[in-house]
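Just one protein chain is left out here, and the rest sit where they should.
Here is chain A:
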Amino acid sequence: MGALSLSQVTKAFGKTEVIKGVDLTVNDGEFCVFVGPSGCGKSTLLRMIAGLEDVSGGDVMLDGVRINDLAPAKRELAMVFQTYALYPHLTVRENMGLALKQAGEPKAKIDASIARAAGMLALDPYLDRRPAELSGGQRQRVAIGRAIVRTPKLFLFDEPLSNLDAALRVATRIEIARLHRELGATMIYVTHDQVEAMTLADKIVVLRAGRVEQVGAPMELYNNPANTFVAGFIGSPQMNFLKSAAVGQQGETTGIRPEHLTIARDAGQIAGQVSHVEKLGGETLVYVRAEPHGLLTVRLFGEHDFAVDEAVWLTPDATRAFHFDANGARLR
């Protein structure tokens, strides 16, 4: 159980409106990711669902019950924070058991829940340590364990991987995906990293300036973006935006992903000059300055040699191009 629905939810701090009427449904067992640039309101929205921020207007419903005015502890949800937020004076075991203890559960049940969560996250050897004695990755696992112990209807993650280094981030990401499969619980995950969004989500919600820009499955957003903002945000490296008039395409802007541009030394559609080359081993990214479009990215598989300032030609794969009007909306 754990179906969440938001209808016309708004949030204002004084006169500034930061969430401008969000409608959203998250089904039971779904992994939903809120993604957007900093300041888009994704964390605020999560905090409103958690009950840590007041809702200025609209309804927040969990399993058909309006929870707008319910205290955070009564909402049957658990939250994992970016800064871990472990209680420094308690051991790992006490950290994980605190919520159940507060709820007045019997000790045997608390111990069983802790044992189960610790087993899932390989935390058994650390149960009697304090947070200060753990590494960053272990602390975040404890924070996730603390959430699991409560068997909540809804898991909330607020940028849980941002404080971890790159290798740990990948490992923890995989762990979270595994937990979602094992627990089958509804999870809402906030991140500004589109890679995390693409790899974890069943459903991605792209937010900009307090509004939902598009909702959909990762591949749906990748293959069918509704506007230039979503097109530019989803996919890495970012989509190239060409001036349609200069390449004989319809609309104001033509979007083409870096993997759908071909590069050649002798002939092609767009003339340009190599400005930078990034060799990653498996793939090579070539940045080409081409007027009037600006800097374009070409993604090539394998190793390729291009010299800086070399003259090259680019050709977009017209069948994979997206067309947008002057306001950025998709033309279909």
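Note that contacts are C-beta pairs under 8 Å (C-beta built on N, C-alpha and C of every residue); 3 or more make two chains touch, one makes a residue touch a chain; residues count from 1.
Note that contacts and distances are computed from a predicted model.
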If you look up the hidden chain in UniProt, what protein name do you find among "Na(+)/H(+) antiporter subunit C", "NADH-quinone oxidoreductase subunit N", "Anti-sigma factor" or "Carbohydrate ABC transporter permease"?
"Carbohydrate ABC transporter permease"
Among A:P131, A:P225 or A:G272, which residue is in contact with the omitted chain in the full complex?
A:P131
Identified contact with the non-displayed chain, of A:G57, A:P72, A:G184 or A:G294
A:P72
Write down which of A:K11, A:K42, A:R93 or A:R139 is the residue touching the left-out chain.
A:R139
Just name the one of A:L98, A:A209 or A:A329 that touches the chain not displayed here.
A:L98
Listed in rising order, the chain A residues that touch the chain left out are 47, 50-52, 71-73, 77-79, 81-89, 98-99, 102-103, 130-134, 136, 139, 146, 158, 163
